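With one protein chain removed, the remaining protein chains of the complex are shown where they sit.
Just so it is clear, A, B, C and D label the chains in written order, and each chain counts residues from 1 on its own.
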Amino acid sequence: MILAWVNGIYEGVDAFLTGMGTTARFLVENVRGQGGATAVTRQYPQQPAEIVGERVRGHLFNKADICIVCHACDKACPVDCFSMDGERDANNKMRASRFDIDLSKCIYCGLCVRACPTDSLSMTTGFEIDPHTDAGRYLFRRNTGQLDRKLDAPDVVRMAQLANQPRESLSAEDRAWLDSVVDPAGEHLIGMYGLGYFTPEEKAKADAERERKKKEKEAAAAAAKAAKAALEKAAAEKALAAKEAATPAGRPDGGNAP
Amino acid sequence: MVDPGIARPGNDPDEQVLVTTVDEFLAWGKENSLFYLLFATACCGIELMQTGGPRYDVDRLGMIPRATPRQADLMIVAGTITHKMASRVRTLWEQMTEPRWVVSMGSCANSGGPFSKWSYSVLNGVDKYIPVDVYIPGCPPRPEALIDGVMALRERVRKYRTLGMRDRDPHVVQGGDCAFGSHPGRDGACGPSSAAPGALAMSRGDESPRTPQSGKPAQVNGGPA
Amino acid sequence: MSTDVTVETLGGERMKLNMGPHHPATHGVLRLMVETDGEIVAKAVPDHGFLHRSIEKIGECVEWPMFVPYTDRIDYVCAMNANLAYCVAVEKLLNTDPATAVQVPLRAECIRIIVAELNRISSHLVAVGAMSMDLGAYTPFLHGIAQRETVNDIFEKLCGQRLTYNFVTIGGVAFDLHKGAEAEITAFLDAFEKEMIRFNKLITANTIFRDRCAGVAAISAADAVAYGLVGPNLRGSGVDWDIRRDEPYGIYDRLAVRVPVGQGFAGRNGRVGDCYDRFVVRLLEINESVRLVREALKMLPAPVEKKTDATGGYQADVAKQLRKPPKGEVRVRTEAPRGEMGYVIVSDGSKTPYRVRCRTGSFTACSIFQKLMRGIFMADIVTVIGSFDIVVPEIDR
Amino acid sequence: MSTALAFAAIAEQVKSAHPSVEARESDNRQPWLLVPAADLPAVARLLRDAPALRFDSLADLTGWDLAKFPATPPSTDIAVAYYLHSLAHRHHLTLKVMAPRDAAQVPSVSGVWAVANYFEREVYDLLGVAFTGHPNLKRIMCPDDWIGHPLRKDYVYPQAYNGIAHLRDGQHFEDAPPRVGDPPPAPAAAAPAKPPVKSA
Partner (left out) sequence: MEFGPAVNTIATWISGPDPSWWAVGIGLVAVWVIPVLAIVFPVAAVGQIIERKVAAAMQRRHGPNTVGMDGILRLVVRLAFFFLPRAAQDRIQARITALPGVGWTLGLLQRSGLGQLAADGVKMIGKEDIVPAGTDGLVFRAAPYLALVGAFLPFAAIPFAQNLVALEVPVGALYVVAASGFTVVGLLMAGWGSGNKFSLLGGMRAVAQVVSYEIPVGLAIAGVVLWCGTMDLHQIVAHQYNGQWYSFLGWNIFQSPFLALLACLLFFAGLAECQRTPFDMAEAESELVSGFNTEYSGLRWGMFAMAEYSEMILVGALVSTLFLGGYQSPIGEPWIMSLPGWLETIIHAGILLVKFTLGVVLMVWIRWTLPRFRVDQVMRLCWLTLVPLCLLSLFGLALTMLLGGLAGGVHTGPAYGRIPGMQHINLDALGWLVTWVVPVGFAAVLVAVARRRHGQMHPALKQLTGGA
């Protein structure tokens, strides 16, 4: 029993000394900057971030000029962070008139990039909100949640200054500039900090404005669609009448059989 | 509650040399010593852990983790908040002492992220329960992004005024439909005051809803309905 | 022997203590409702669901390949293994019908083994590090994290993410190995083995640590099986069972997996199946994983240009099969770091799964908590939770 | 030497003791045993204790709602599946119990395999199958006051929990699963919310 007690003390002292020796070695190596225990710290804000590899999935970026609005990314996305509209350009090619990526929902999985047929969609190599590699900041709207626009560094500074001042104290020029950079409807922004939010009446106004525009657009689209449909219907009836006149039996499957 | 946006005597920096100077000094301390609450729920928690680890070492920036909310200045909401968890997050936030800040880290805390569409149990954005100062995108955000978010938060902390008027209260609830907090102007979720047009002017800079000593919100507008 | 006091001899008045859901030692948002008499725990009832994110419901809503990112989030500490489990399950489902059979290229299989075992290393590093941190030793934890960063770097070069990889896909892997990956991995393994010896000197051999774990919450082999423990927790109780060896998936049958089991490593005070055994089994598994990565690197076939090539490719073409997979159900078990990660997949023949069920190791590990946490010290609760290496999203999903 | 038995042999043994058990096969030829709910405890005990079977571990217990499954004949039952594994003999078996949708009740096997306690609580929570004889049949994932069982195919998503709306405003859910009413588009024109539909 006494021997076990002695052994216990020995083991304790041994483990204590071994542990202290190990940490001491770490300490010495760290201070001297050599060996396996050199400080591995990347002093990020003071030193630039090291992004390793070329496959880094930063945030999504769409080259609008080669996007064909095929909705492949939309279909591949598990969280539905895309919403897009397309229109035909002069060469009758589909081009994105609106391409919104809700980066507050994006999970950076890269499935959309793998699905993209034209390589227009890519992920940046900078990390999510890297101000160093992006040389500026991407602005994200909070509630409508989309990548809004990119600001260059001086603009970022100016905006942060302006947005953190009471709005009433801004000059008209500054206020106009601020409104031009930041959508007043986006209540506040992801990725851009210290930015203000806007008074509810401003938001209500902006909402109403947007709603009005949307309704107008919808109404216009509906009218156009109705007109087009009427036109098409007339044409189809005409064609059908012509067809029926030509082949009395008609095809029951409407010409869709393989 | 006064609107600090309107210039009035005593609110001008040059008029209160001593107060603003001391305030600036106090804000310097707060900015450089943000102890964060060890609060992690999901994936972002691992990244938060690694940010505290040797590679990214937020201790350099004066940030050390504290286990108890009483001693923490900053709550980094790292991970998904479910409906079941949300009231606990609120409790934790209430237990933190002023001045306190909240960083929402990652898509889940920002807006529900991958779970925003199909999930029945995930809270779509932690700002429905607590006011958030900085949102960091990412799923999970890289440690650099987290540090970047903290640096941006520090810009905000720098403007915090202990003694003088605050230019802008950082604790106005910003979220869409927060049932708590003091944001009166949103969708009727925060009491009837939103209907009165006069009340809207207060929303910009109203004081923190907490009395200095109580540690509890002085007024809780609404609550679990 | 943790205590001489049994629950039966405790006094009548007990204190109810609520640990969690926010508590430093519960590894996330687990809640334990503890009844104690002073320092002795009379009863501890776990409460789950604080991170129930309805991932299984999401599995019924999204298409087959779109569920892979969600498996990352089921177990983010070893996302590669989680991806792998789901993909193996879907491949098995496709293979039940010859019309939709899919042949994963050999190179992809090797890459899968490499990433899965590397991720097992980094996951076990978090496990052992977090356990030592729970017991008050912070330095080993940070050294574990530092090693994990290197693995993260490798993965980041491989697939661009540090934590949620979405790398293993149905029918292969998303990318081929990046340039210089083999050398990088070998260099990491060499440095890592040396580093682990120091880690073990610092914490594993420490008497305080050993005595705190020895004999605490020992689980007999029969109990471990009955309570559905899996993985290192089961092997810690001396049950020789490893899915990689006994029901191999992928090309694990070509690698001779050696399975460490608990033997009462703590010596005098230790018993088979105590917390220390679970801890040491994880460390031994790390060594085994290092060996497996090396072997898989040796087996790696040369890359070829065509990515669907049966040997040198990395991604079989499965898009067509996934639009109309066979109707039916399939169950697959894989060995993740936290034990069996089993998928039950029910398909109604459409492009969306009918039911995706993920059986995880941490969930069943929690079922034994109530039995273990009787008559131990308050401080032992932390040891027990740490020794099971629970990851809360895996419990709640 | 392997003592593992094939499915047919296991089925034979079980059927000889319990004739009501049927051997079935799923559409992709995965065999399983259909056990009537009443016989389940006895079958479970037999499977665990018979020396040639010795299914000592319940590897998984789960279930799914067959309401939308294109089976022939169509069924609206809840299938509860037991995946058994024998560490002694290294063989597998799948059991299934069909529980009627409206009164889903299955006897508990938590007395046979201890781990079934948790599994059954989960199935109860998510699929609404009541396990009779379970020592502590409470919700395990969802809060106790949660309405409905989420993994049922007719589950209706909640519009709000604890007074907090489930959706963010500005979110679009054209093809999202059905929810109890939609969030009112604007406070001024708040449409009366539909009464919550409680799933069975």
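The rule we apply is simple: a contact is a pair of C-beta atoms (placed from the backbone, for glycine too) under 8 Å apart; a residue touches a chain by one contact, two chains touch by 3 or more.
For clarity, every value in this text was computed on a predicted model and none was experimentally measured.
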Contact list for the unshown chain, restricted to visible chains: A, B, C
Residue of C:Asp97, C:Glu117 or C:Asp134 in touch with the missing chain, whole complex considered: C:Asp134
Listed residues C:His143, C:Arg162, C:Arg278 or C:Arg359, member touching the removed chain: C:His143
Positions on subunit B where the hidden chain makes contact: 13-14, 17-18, 21-22, 24-26, 28-33, 54, 57, 59-62, 64, 66-68, 70-71, 73, 95, 97-99, 162, 212-216
Contacts of subunit A with the absent chain, listed as residue ranges: 3-12, 16, 19-20, 22-24, 26-27, 30-31, 37-41, 43, 45-46
Interface with the undisplayed chain - residues on subunit C: 2-3, 15, 17, 23-25, 38-39, 132-139, 142-143, 146, 196-197, 200-206, 208-209, 211-212, 260, 263-268, 280, 283-284, 287, 377-382
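Please note the rule applied: only the chains that are shown with their structure count from here on.
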Where subunit C and subunit D are represented by their mean Cα positions, the distance between them in whole Å: 25
Euclidean distance of C-alpha centroids - subunit B vs subunit D, Å: 41
Residues within subunit B bordering two or more other chains: 54-55, 84, 111-112, 114, 116-118, 120-121, 139, 142, 176
Sequence positions of subunit D contacting 2 or more other chains: 141-143, 150, 155, 168-170, 177
List of subunit C residues in touch with subunit D within their complex: 48-49, 52, 54, 56-57, 60-61, 93, 96-97, 222-223, 225-228, 239, 241, 246, 326-331, 333, 340, 342, 344, 346, 348-349, 354-355, 357, 359, 363-364, 366-368, 371, 396-397
Touch list for subunit C against partner subunit A, complex: 58, 62, 65-70, 72, 139, 143, 146, 149, 153, 156-161, 164, 166, 174-175, 178, 191, 194-195, 198, 201-203, 205-208, 268
Subunit A contact footprint on subunit B (complex, rising order): 4-7, 54-57, 60-61, 107, 110-114, 116-117, 133-139, 141-145, 147-149, 151-153, 155-156, 159, 167-168, 172, 174, 176, 185-186, 194, 197, 200-201, 203-205
